[in-house]
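First comes the structure, then the notes that go with it.
Removed from the display is one protein chain of the complex; every other protein chain stays in position.
All chains are identified by letter, namely A, B and C, in their written order; residue positions are counted from 1 within each chain.
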Amino acid sequence: MEDKKRLSIKLAEDIGVDVSRCYQCGKCTAGCVLAPDMDIAPSFLMRLLQTGTEKADARVLGSTAIWLCLSCENCVARCPMEIDLPAIMDHLRELSRTGGRVNEKARPIVAFHKSFLDMVKHNGRTYEIGLVAEYKMRTMRLMQDVDIAPTMMAKGKLNIVPERLKDNGDKVGRIFANTIDKKD
Amino acid sequence: MSNDNNSAFEPRIIAFVCNWCTYAGADLTGTSRIKYATNVRIVRFPCTGRIDFLLLLKAFASGADGIIVSGCHPNDCHYTSGNFHARRRWMVFRSLLDTLGIDTRRIRYSWVSAAEGAKWADLVNDTVATIRELGPYNEYKKVADYLGKEAGDE
Amino acid sequence: MNTGFYPGCSLNGTSREYNESVRAVAAELGLKLTEIDDWNCCGATAAHSMSRELSVALPARVLALAERQGFDEVLVPCASCYNRLSVAAHELARDEELAAKVGAAVGMAYSGKVRIVNVLQYLQEHAAQLLPGKIRHNFAHRVACYYGCLLVRPHKVLGFDRLEDPQSMDGMMRAIGAEPIDWAFKTECCGAGLSVSRTDLVGKLSANILGDARDRGAEAVVVACPMCHSNLDMRRTAINKCLDEPTDIPVLYITQAIGLALGLSRKALGLQRHIVEVKLQ
Partner (left out) sequence: MSKIGVFICHCGENIGATVDCAKVAEAAASMEGVAFATDYKYMCSDPGQTLIKNAIREHRLDGVVVGACSPRMHEPTFRKACAEAGLNPYLCEIANLREHCSWVHPKGDDTTEKAIEIVHGLVEKVRRNSPLTPIHVPITKKALVIGGGIAGIQAALDIANCGHKVILVEKEPSIGGHMSQLSETFPTLDCSQCILTPRMVEVAQHPNITLYTYAELDSLSGFIGNFEAKIRLKAKSIDESLCTGCGLCTTKCPQKKIPSEFNAGLGRRTAIYVPFPQAVPNKPVIDKEHCTHYRTGKCGVCEKVCPTHAIRFGQEDRIINEQVGAVVVTTGFNVLGTDFFPEYGYGRYADVITGLQFERLASASGPTLGEIRRPSDGKVPEKVVFIACCGSRDPAKGIPYCSKICCMYTAKHAMLYQHKVHGGESYVFYMDIRAGGKNYEEFVRRAIEEDHVNYVRGRVARIYEKEGKLIVKGVDTLLGATPVEIEADMVVLATAGVSNQGSEELAQKLHISYDPYKFFAEAHPKLRPVETNTAGIFVAGACQAPKDIPETVATASGAAAKVAALFSQPDLVREPLVAVVNRSAPPVFSTCVGCFMCQTACPYQAIEREEIKDRSGKVIKVVAKVNPGLCQGCGTCVAFCRSKSIDLQGFSNQQMFAEVEALLETTN
């Protein structure tokens, strides 16, 4: 039932953004540094949400664009209607992930976010070596960045052992349990 | 709370408005099809300067739970200064009402211009909510009834 | 004024020269910074890409700690952390329902008393008046001040500087004798969020930035964000692939540039840690 609800309605209910306010001027796309690399440019994505069809919603949730968005906020800063596109992107990512719709090509991005958050969950802070290791395991991109890692190590930019919070991150683990990992 | 069944309580609000700004503003609310609570009854005056504060007491005595007085914004009065006079009179009158024990929270003084249709709707809804919270104005009615009976006994 | 210091993960890892230079400049000017005890990661891009609640809850813990530890303001040199902390504080103040959920998840409430300041604000408010007497030699270079996105946007939440063409860093650079150039990519995104997962795109975006700075005659790019720095400095191979001609323009943290003007040692400022060598004095 819940999943059949149109994305535009979910966005209005969950984060209070009304997609019908967009009048398709395209200023968001014009100013977006990654628009040329997106499968669906920001203003086009807004149009798809406005149509409110199942097909359009599926296309949005399965797009790479929502994962490419850098949240640089250029779009909302210049939007004449002040539509919070970064908030829309954030929420679409959450819906895409929880609904199992993540685009194949966006998996490395999701993998990175997951690895990052895993580090935070277990240590309370990020730990680059662990992060990269986990990310490589998730994506099997084993050779990536092997060229700069030793340099970074030599320049003292990488910690060998993770920094941890006083209780080994239990407090932070609890935050995860109560938010992103919550089962309800 | 002065009332136990506030949920069922529908406040009676009377609005004294000037013809040039707020009445026209309320017309614009209609033209714009903005919806608001049905609780309000509008009385048209040429200017808020015309509004005699005995009329406010009359409204309470007749059963109003709340009153809105609204005219033009400062400097925008159609009659130059009627709204200033009304404002000044309200300042004096309010303290007098306080002394008399009348709940001045039930009188809402505002400015709504002919261009502020949405503001009129907000003003009404907001006043209705406030008065709903305060409950029916039974105290004043009791006094009024009592006085009415006294007068009738004579 | 009791100023707390929130380094964030980057400043303890890949960007430790930023940490070193912030502390060195503060110490040289006699300013006291106290690190927030037991701080945690703010969650960065990953958290708000994955869960709104988490993205507010992680910073909320940091803010609650700062409040408990009695700080009036917290210096957050990392632009990403600054942004996340500010947005979280804004969300908590705005959305009561969310605040209640987050308060329960964190186990500590935050009442909104701590002011969150970025490094430019901190320098303007605490260091600017102390600088004139302390400058040993002018940092006499043409520099491109690069603000990135996270310091100025969302403007309604951060309310810092001008949204388009900000000037605070330019002002600081003039104060140490540098000549900030007028250029076009001050607030365009370098792509930090995709640094590891889509290095190709990051190379392109960062190349636009470095290319413009170089073309307009900048001798260095000055930044106030560890994400920007690691992209522009460490991803140089990827960047140079996108440029017609490779560039070796160095990228400095604002505190490193100020530190040099104050006569601090290159080591104290962590300049040896850069991938692209900094030859400027």
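Methods note: a contact is a pair of C-beta atoms (placed from the backbone, for glycine too) under 8 Å apart; a residue touches a chain by one contact, two chains touch by 3 or more.
Just so you know, these numbers come straight off a predicted model, no measurement behind them.
Asker: For the chain that is not shown, enumerate the shown chains it touches in the whole assembly.
Answerer: A, B, C
Asker: Considering the complete complex, identify which of A:8, A:29, A:96 or A:139 is in touch with the unshown chain.
Answerer: With A:8, A:29, A:96 or A:139 as choices, the missing chain is touched by A:29.
Asker: So which of C:38, C:95, C:165 or C:179 would be touching the chain we can't see?
Answerer: Residue touching the chain left out of view: C:165.
Asker: Under the stated touch rule, tell me which residues of chain B contact the chain that is not displayed.
Answerer: Interface with the chain not displayed, on the chain B side: 12, 14, 19-21, 23-24, 26-31, 33-36, 38, 41-47, 49-53, 55, 58-59, 62-64, 75-82, 85-86, 89, 113-116, 121.
Asker: Name every residue on chain C in touch with the hidden partner chain.
Answerer: Given the touch definition above, chain C has residues 162-165, 182, 184, 212, 215 touching the missing chain.
Asker: What does the interface between chain A and the hidden chain look like in terms of residue numbers?
Answerer: The missing chain touches chain A at positions 23-32, 35-36, 41-44, 47, 74, 78-82.
Please note the rule applied: only the chains that are shown with their structure count from here on.
Asker: Find the geometric centre of each of chain A and chain B from their Cα atoms only, then give the gap between the two centres in Å, rounded to an integer.
Answerer: The mean C-alpha positions of chain A and chain B differ by 52 Å.
Asker: How big is the gap, in whole Å, between where the Cα atoms of chain A centre and where those of chain C centre?
Answerer: That pair's centroid distance is 21 Å.
Asker: Averaged over CA atoms, how far is the centre of chain B from the centre of chain C? Could you give it in whole Å?
Answerer: Going by mean C-alpha positions, chain B sits 55 Å from chain C.
Asker: Within their complex, state which residues of chain C touch chain A.
Answerer: Where chain C meets chain A, its residues are 9-10, 12-16, 38, 40-41, 43-55, 57-58, 61, 101-102, 104-107, 149-150, 153-155, 163, 187-189, 191-194, 196-199, 201, 205, 208, 234, 237, 272-275.
Asker: Which part of chain A faces chain C closely enough to touch in the complex?
Answerer: My answer: residues 15, 33-34, 37, 67-68, 70-74, 76-77, 86, 90-91, 93-94, 97, 108-109, 111-114, 116-117, 119-120, 124-128, 132, 135, 144-145, 147-148, 151-152, 155-159, 163, 165-166, 169, 171-172, 174-176, 178-180.
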